[in-house]
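The next block holds one structure in the form of structure tokens; read it before the comments.
With one protein chain removed, the remaining protein chains of the complex are shown where they sit.
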Amino acid sequence: MDQAYAHFEKSLPGGVDIAKAKESLLNQKIETPSWGYADSGTRFQVFHQPGAARTVFEKLDDAAMVHQMTGITPSVALHIPWDEVDDYERVVDYAAELDLTIGAINPNLFQEPEYKLGSLCHPDKVVRRKALDHILECIEIMNITGSKVLSLWLADGTNYPGQDDFRARKKRLEDTLRIVCDALADDQRLLIEYKFFEPAFYHTDLADWGMATLLATKLGPKAQTLVDLGHHPLGTNIEQIVAYLIDEGKLGGFHFNSKKYADDDLTTGSTNPYELFLIYNELVAGAEDLQEDLNVAYMIDQSHNVKPKVAAMIQSVESIQAAYAKALLVDRQALREAQREGDIIGAETILRAAYDRDVTPLLVNVREELQVPIAPLEAYRQSGYQEKIARERG
Amino acid sequence: MDQAYAHFEKSLPGGVDIAKAKESLLNQKIETPSWGYADSGTRFQVFHQPGAARTVFEKLDDAAMVHQMTGITPSVALHIPWDEVDDYERVVDYAAELDLTIGAINPNLFQEPEYKLGSLCHPDKVVRRKALDHILECIEIMNITGSKVLSLWLADGTNYPGQDDFRARKKRLEDTLRIVCDALADDQRLLIEYKFFEPAFYHTDLADWGMATLLATKLGPKAQTLVDLGHHPLGTNIEQIVAYLIDEGKLGGFHFNSKKYADDDLTTGSTNPYELFLIYNELVAGAEDLQEDLNVAYMIDQSHNVKPKVAAMIQSVESIQAAYAKALLVDRQALREAQREGDIIGAETILRAAYDRDVTPLLVNVREELQVPIAPLEAYRQSGYQEKIARERG
Amino acid sequence: MDQAYAHFEKSLPGGVDIAKAKESLLNQKIETPSWGYADSGTRFQVFHQPGAARTVFEKLDDAAMVHQMTGITPSVALHIPWDEVDDYERVVDYAAELDLTIGAINPNLFQEPEYKLGSLCHPDKVVRRKALDHILECIEIMNITGSKVLSLWLADGTNYPGQDDFRARKKRLEDTLRIVCDALADDQRLLIEYKFFEPAFYHTDLADWGMATLLATKLGPKAQTLVDLGHHPLGTNIEQIVAYLIDEGKLGGFHFNSKKYADDDLTTGSTNPYELFLIYNELVAGAEDLQEDLNVAYMIDQSHNVKPKVAAMIQSVESIQAAYAKALLVDRQALREAQREGDIIGAETILRAAYDRDVTPLLVNVREELQVPIAPLEAYRQSGYQEKIARERG
Partner (left out) sequence: MDQAYAHFEKSLPGGVDIAKAKESLLNQKIETPSWGYADSGTRFQVFHQPGAARTVFEKLDDAAMVHQMTGITPSVALHIPWDEVDDYERVVDYAAELDLTIGAINPNLFQEPEYKLGSLCHPDKVVRRKALDHILECIEIMNITGSKVLSLWLADGTNYPGQDDFRARKKRLEDTLRIVCDALADDQRLLIEYKFFEPAFYHTDLADWGMATLLATKLGPKAQTLVDLGHHPLGTNIEQIVAYLIDEGKLGGFHFNSKKYADDDLTTGSTNPYELFLIYNELVAGAEDLQEDLNVAYMIDQSHNVKPKVAAMIQSVESIQAAYAKALLVDRQALREAQREGDIIGAETILRAAYDRDVTPLLVNVREELQVPIAPLEAYRQSGYQEKIARERG
């Protein structure tokens, strides 16, 4: 292994600072979602998985296992009311015992019968108030759990032309979110998610990054945009949107997953690993150019329903880690020169050299320092954990 | 009204045979689906509708109401096991009392836990056998209900590269469907549906009309292709596929609905009414050129979850009826001449003259002859039926 | 005809103000593009059309013919250098003799060899300066022609990952357009067009309405967004974008055309006429709600290469006129009530009543008042103009 790493280090281009890359990898943090450990499915069927977590505590157990294997997933996002409990301090304590913290709080604005025609955009102010109250309750939970991120996915939209008034809905949304922002502390952020379509099929009130970002801009510094990798029209250049948001200071966070068609919610990196690398390439370049931490919340949000949940989460974390590692190995000085000279093939070759590299030696090195298994997925699959939860949770 | 019709008739181009058009409209038959009267939803939420049908008998009651209002929906498709009963003769009798017959039988190959990795394409032959047995059971039901159409939607597919072997699955499917075709009587048909994606997100075993039709061709004359309007990639020219299938003698039937993005299952004609007209334009032209009935099963399959079910069904039937009416008013002789001369604007203008026409007078005339309300949707909305079922079904 | 109009008027719902609708139609103005009268094509072939205009004067002759037939196309957009002349006053005078004015000026930033890697976003400042100078020259032309609109389509983008730096290009663009805005008079506007892809195939610097609008917002009141109907990902709800831009005060204008797949540049309204209606529905509602003229530049931009140019333009103008007429006939009061009550079918029915209506009697009435042929396309096709230009222009 040492030999492999030595060989790896020697093969890097001169412009790469391997010590800095390693430090970045040691500091990488990815948040896993509580709902990623529970059963999920499509509209056609939810296939029950043996051992799928049923309570927030079981979800935390699973998240802890992921963190134990990977060393880089110390926080867990909650979804309210799926993770509703009487006493959130108990959740915080339970998490702490597992070396975890509570991350983003996700309100649910799509499962109450009242939300059939929308929540924050609903024509009836009684429904809007109900939705707002739920969010305010989530902020109270944040205050208990120490969460700094309110992660808002708005399912609002319409199914048929004429169903409602686009501009009226836009105003309702803006008005309510102002109240939300006022209720947030200065070190808490509202991350506004957008989505091309589903569950609404004619229009979605926050359909693209432009709608989310124009809104976040009006709402001020507490509001930022959340990029879910599965929420764009096919063909969209997501890394460009990431770069634009970095430049505007509005990149709040990610929901990582993979898609081939629509919001498929597959495990991260499974469909087009090169795209994931190109996104990380922008993140690394942005942080370097701005010479500051971008303060981005890196969160997984996937609901693959055929892979075992915990293993799938570890697989996703490995994918993201590898993408980051490769992006850190881009020779940026050489890239800038090639760009300046209009040497397209040269510039592409520099990127591809980093992407095509086998980063296992580097990751092994990092994992040793993190004191986790050098092959997390394999270690997990041999750990007996899956069999244990299947047995214990019934 | 008579005046309006007289004006309408006078305004038609010479090449249109209005008597024949009326006769075609009087003979039009559209099948409604039992599941279109029950609650449905997205993967995020099923919104319960007051009065939604809960049993096959309530579904038949609703279908009867649609037929009473429109006069052109005399049959109802069943879905097994959603409509499973002990005694199918009782269903047939109940339907007959309501002036209805039982149409296509739809097996369900996606809701058993065993089907997580597929049904007829599953790597394990025990699961394939289970799926086959379910289909054979459906054929027995067909024999009781007098159904002539076995309508097969195969949800099989995979979510991740490597998950299974494309060619092995293809062979498994072909082998099983041969047995199915053998079990069908000579006047019964297997209609093979295809779908671009969902619920599988990496590959779908029958992903397009080509896969379905190559298979149907191998299976022989009992097998045909079923076109669901929501199952294509965006941009697909569906009317061309319809024309090709007519030409190959493989157009078995339709599942009518609307989509803007994916398989949105919106009410028929709501997204792009011109497309629905262009599809009917091919059907009318095909029947005329072949001088025979095309023997196509026209079935609605939609699961819009925000409109009241019965009203939505009537609205869809009206849309389809209007599209057919307009297609019957195309001056085909003039169209052929314009095509021969390469007069693109002329040809398009002939189509648009039919499409842009207000066909209300013709439809009123037809409905009077069918002895149904002249404005079915309006009549239904004033009938009190919705309030009645909401009250009675709780 | 009078009888038809009387019948038409009588059939309108109570909430429609027909006098106001007629007035709106009499005041409608659509700008046609000079390049829409010249030969065009795909990357595979430019099919020469007999009589296609070769000079700006011939283009004006054709535009005058369109205006003569329709009465609502009094201005013509120019494209520089395609319409470059030594003396623009001569062009203005020639237009004036034909009862035309010069509309938007369109700079060309994609046909010089220097622009291979971009124009305003090019890594080399010499190239950026060249592009800027061209735009400034266009503003000088505007000052001569009295044009109020600078219509900017930026073809800039990259074809391969790594080719250039997204954020650096974004900054270059913003810097240059500030200079452009400073050079514009207070009553002149910069309309910023966006496009999903083509001619760049990895990223486009202004890829969507969000990028254009964030930029226009920074540039201040002289800058607005231009919506080209063919420049969106498939499935995009364009009418929602229109509504959002109206609400933000950033809707500058349209480039009308049709698409089924990509930027197909087909004649307006040919692919999905309902979508065109829904867009106009937002425009009418927006103007009514804001109680002011929206100051939108309605411009056609299509390069269909198989239809005869002048006839195709008239056909497009008729499509747009019909869409506007139908949108004016929506019973907005009833629509608002249905929306308030959550009556989705009712609301949709109100829209569809307007869309499905045959507006010929109204358009005939308007055309009589405009003193143009009551069936412009037909009149044109019988006028002999096409034969004349084919003969004269060789």
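Each chain gets a letter, A, B and C, in the order it is written, and its residues are counted from 1.
Definition applied: contacts are C-beta pairs under 8 Å (C-beta built on N, C-alpha and C of every residue); 3 or more make two chains touch, one makes a residue touch a chain.
Everything numeric in this text was worked out from a predicted model, so none of it was measured.
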Checklist line | Selected from C:P33, C:P74 or C:P161 as touching the chain missing from the view | finding: C:P161
Next item on the list: Determine which one of B:V16, B:L117 or B:V366 touches the chain that has been left out.
Entry: B:L117
Item checked: Contacting the left-out chain in the complete assembly, out of B:Q3, B:Q240, B:N295 or B:Q333 -> B:Q240
Item checked: Omitted-chain contact residue, chosen from C:Q3, C:T42 or C:T55 -> C:T42
Notebook entry, point to check: Tell me, which residues in chain B touch the chain that this view leaves out?
Noted result: 116-117, 123-124, 158-167, 170-171, 196-197, 202-204, 207-211, 213-214, 217, 233-237, 239-240, 243-244, 246-248, 274, 278, 281-282, 285-286, 289, 335-336, 338-340, 342, 344, 347-348, 350-351
Next item on the list: Using the touch rule from the top, list residues of chain C that touch the missing partner.
Entry: 41-45, 47-48, 110-111, 113, 115-117, 155, 159-161, 163, 196-199, 201-202, 234, 259-262, 264, 266-267, 270-271, 304, 306-307
Notebook entry, point to check: Please identify, in ascending order, the residues of chain A that touch the omitted chain?
Noted result: 4, 7, 234-235, 237, 260-261, 270-275, 306-308, 311-312, 315, 322, 344-345, 348-349, 356-358, 377, 381
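In this text, only the chains that are shown with their structure count from here on.
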Next item on the list: Please list all residues of chain C that touch 2 or more other chains.
Entry: 234-235, 237, 274, 344, 348
